[in-house]
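Yeah, one chain of the complex is gone here, protein chain that is, but the others are all in their spots.
By letter and in written order, the chains are A, B, C, D and E; residue numbering begins at 1 in each of them.
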Amino acid sequence: MSKLSHIDDKGQARMVDVSDKAVTDRRAVAEGFIRMQPETLALVEAGEAKKGDVIGAARIAGIMAAKKTHELIPLCHPLAITKATIEFEISKSPPGIHVLSEVKVAGPTGVEMEALTGVSVACLTLYDMLKAADKTMTIEDIRLVEKTGGKSGTFKAPARPKGR
Amino acid sequence: MSKLSHIDDKGQARMVDVSDKAVTDRRAVAEGFIRMQPETLALVEAGEAKKGDVIGAARIAGIMAAKKTHELIPLCHPLAITKATIEFEISKSPPGIHVLSEVKVAGPTGVEMEALTGVSVACLTLYDMLKAADKTMTIEDIRLVEKTGGKSGTFKAPARPKGR
Amino acid sequence: MSKLSHIDDKGQARMVDVSDKAVTDRRAVAEGFIRMQPETLALVEAGEAKKGDVIGAARIAGIMAAKKTHELIPLCHPLAITKATIEFEISKSPPGIHVLSEVKVAGPTGVEMEALTGVSVACLTLYDMLKAADKTMTIEDIRLVEKTGGKSGTFKAPARPKGR
Amino acid sequence: MSKLSHIDDKGQARMVDVSDKAVTDRRAVAEGFIRMQPETLALVEAGEAKKGDVIGAARIAGIMAAKKTHELIPLCHPLAITKATIEFEISKSPPGIHVLSEVKVAGPTGVEMEALTGVSVACLTLYDMLKAADKTMTIEDIRLVEKTGGKSGTFKAPARPKGR
Amino acid sequence: MSKLSHIDDKGQARMVDVSDKAVTDRRAVAEGFIRMQPETLALVEAGEAKKGDVIGAARIAGIMAAKKTHELIPLCHPLAITKATIEFEISKSPPGIHVLSEVKVAGPTGVEMEALTGVSVACLTLYDMLKAADKTMTIEDIRLVEKTGGKSGTFKAPARPKGR
Partner (left out) sequence: MSKLSHIDDKGQARMVDVSDKAVTDRRAVAEGFIRMQPETLALVEAGEAKKGDVIGAARIAGIMAAKKTHELIPLCHPLAITKATIEFEISKSPPGIHVLSEVKVAGPTGVEMEALTGVSVACLTLYDMLKAADKTMTIEDIRLVEKTGGKSGTFKAPARPKGR
């Protein structure tokens, strides 16, 4: 069981002791996609043109959620993140919105969960803002794209699993 | 733009006024899937046998997150939910864990976002617990399965988009 | 000391017992003003034209803060508010932004504090978004404009104290 | 638009990247005023004499809010503040209470928002504690008094705008 | 296992479904004791005489914690409590402070946990305020004193277990 740092030898959950880990600059990028009907996407695009707050609200929600990660994920360490951004890219085919989050910290542990949480909550907020028009939206392919810093070094995700 | 209840005529975000909506019993079910390497899944199953807390921690995190939904999703109403459950089902093919959440409330608005948030945070917690072994996991196909109650009535999702 | 419901006969803080108060529809409107240099205001207006998120971020922050009121104000009751809006109006003379919040609930106690908190945090967010350009901004004249519902009935503020 | 650090070139909100900024000692002082009827102020003073908790509750609320700033203001960085105080000074003319907050941190970014948030929530709490007696109170002239530390150096507010 | 409502037939944690339970008036009273050196207690009493905020801060903290119970205790339902008080009684023998909390709600489930959480956090705050003088304080005998309302009816604790 030693492969799972969050589980001790007795199979019990624990917050890993990072008190002896070096404080280094760390960065993580995560992504996700919310798939929707073309008609729903058209509403977002029309909104953009008219200063609609759909994308803006999802960005704020994602940034605030990245800061809240340690309150949501039981064994995450509290971290004073130094940067959090959420980017949105509209996709026509398949119809939907691609969400990308980047988080940075100078700390003893990484910010993968912060980036993944930022993406997840940004997608959930898009769902909430658009659900009056479309309840069949799906949130897909949330994953870690890249991380740098820390003892385990750099991780880069393999090429995208799907033809998007 | 009237199709998006969270956006007013000027394209501005708003929390919908539900003060005149009837308080009725409402229920929502959402699901999601975290795909992982077969070796990673084997670690979870071994843990289960040994009282490992991977699934248990994700369940608690998902339930607590469902209660926090209105703090995460900007325009969600605070709701005194009356039930929240998170269920996990191990899938061998494709390898991963299927997550199902059910939330209930007696209130003026539905609990779709609470169920979706519970699923999302449960999946994120599984990622966190297992990421020491596998950083390529993806969180997939988070969607609303069913909702009942309220003026818009019952919604049932179409059949699963993929061969899982 | 009986005039202060939040202080008991011994001069001690208490959360007022509202368990015997009727659940009625209640509504409160509050306002405030953030005064700034004309050059700072020009930046906001330019941003508006270019989809800048200054106003949008302050609106989301104000709505979310209204929901958090009972976590901030020690003796406020938790309330499941049914509506929260934040409106902004640009003022050329004096230069600044007028902020108006409306909150509704069906409950045993009013939402004055929720409306005032929404206005305050929206103003603070405007300050934060603009402080790189201007640290001399002041937040002014936060007050209750109107409340309806509840045993104490309707309150309407006297005419604006200043020549704005 | 480059004058607003919280808005990027596309007019989108962002949490500024402070990962390359030096960790220095930073301090900020903010102030505000809650104006009230002389009769309302007399209740506070009477309470003080009798160990009333009006001022005490507002102090605790302000300190706790300073710690919560990054949960309220969307683009504020989480900071491990090292000091937060809230001081109150009773003013007879105009009748009301002057609130002063000082916050310190050793960090890569300043604590202006923490001091301003502490003052705002202390004033809101005073309003809440006293509103049974007086709903016409106004919260006025919340502003940054002084900041030190960081690349932008020391800021001192110009002399008080009004004759208080 | 059916005796534990928070554990289902598979031994899994769940938030009990209270959607079919009647909304009734419910009330709970809990108590606890923080034992300290006589010299430490003397400091509290001296503070009381001089408007010291030790007791006042603990009262506010206990009330705020009662409101946060559902964020702390994983399977507690969110409840809009209608009253929360924390009372303190100084005990000379044994030396310490007795803490009593009363919480009320109109809801489908009881407020035992809210009263117990209020007492616990009030005691922890007393510890924090006094720990510079005495680190050997102990928090003792936190228990439910009484509950009324709900299907299980009235509960009254047996006589105090110790000679206090």
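In the analysis below, contacts are C-beta pairs under 8 Å (C-beta built on N, C-alpha and C of every residue); 3 or more make two chains touch, one makes a residue touch a chain.
Keep in mind that what you see is a predicted model, and the values were worked out from it rather than measured.
Contact between chain A and the unshown chain involves residues 12-19, 70-71, 74-75, 77-80, 107-108. Mapped onto chain E, the footprint of the missing chain covers residues 1, 3-7, 11-13, 32, 43, 46-47, 50-54, 56-57, 60-61, 64-65, 68, 71-76, 112-113, 116-117, 120-121, 123-125, 127-133, 135-144, 147, 155, 157-158, 161.
The chain not shown here touches chain B at positions 48, 51, 53, 56-57, 59-61, 64.
To be clear about the criterion, only the chains that are shown with their structure count from here on.
Chains making contact with chain C as well as with chain D: A, E. To find the repeat of D-E among A-C, A-B or C-D, check which pair has over half of the same contact pairs by residue number; it is A-C.
Measuring from the averaged C-alpha position of chain B to that of chain E gives a distance of 32 Å.
Annotation for chain E: residues 56, 59-60, 64, 78-80 touch two or more other chains.
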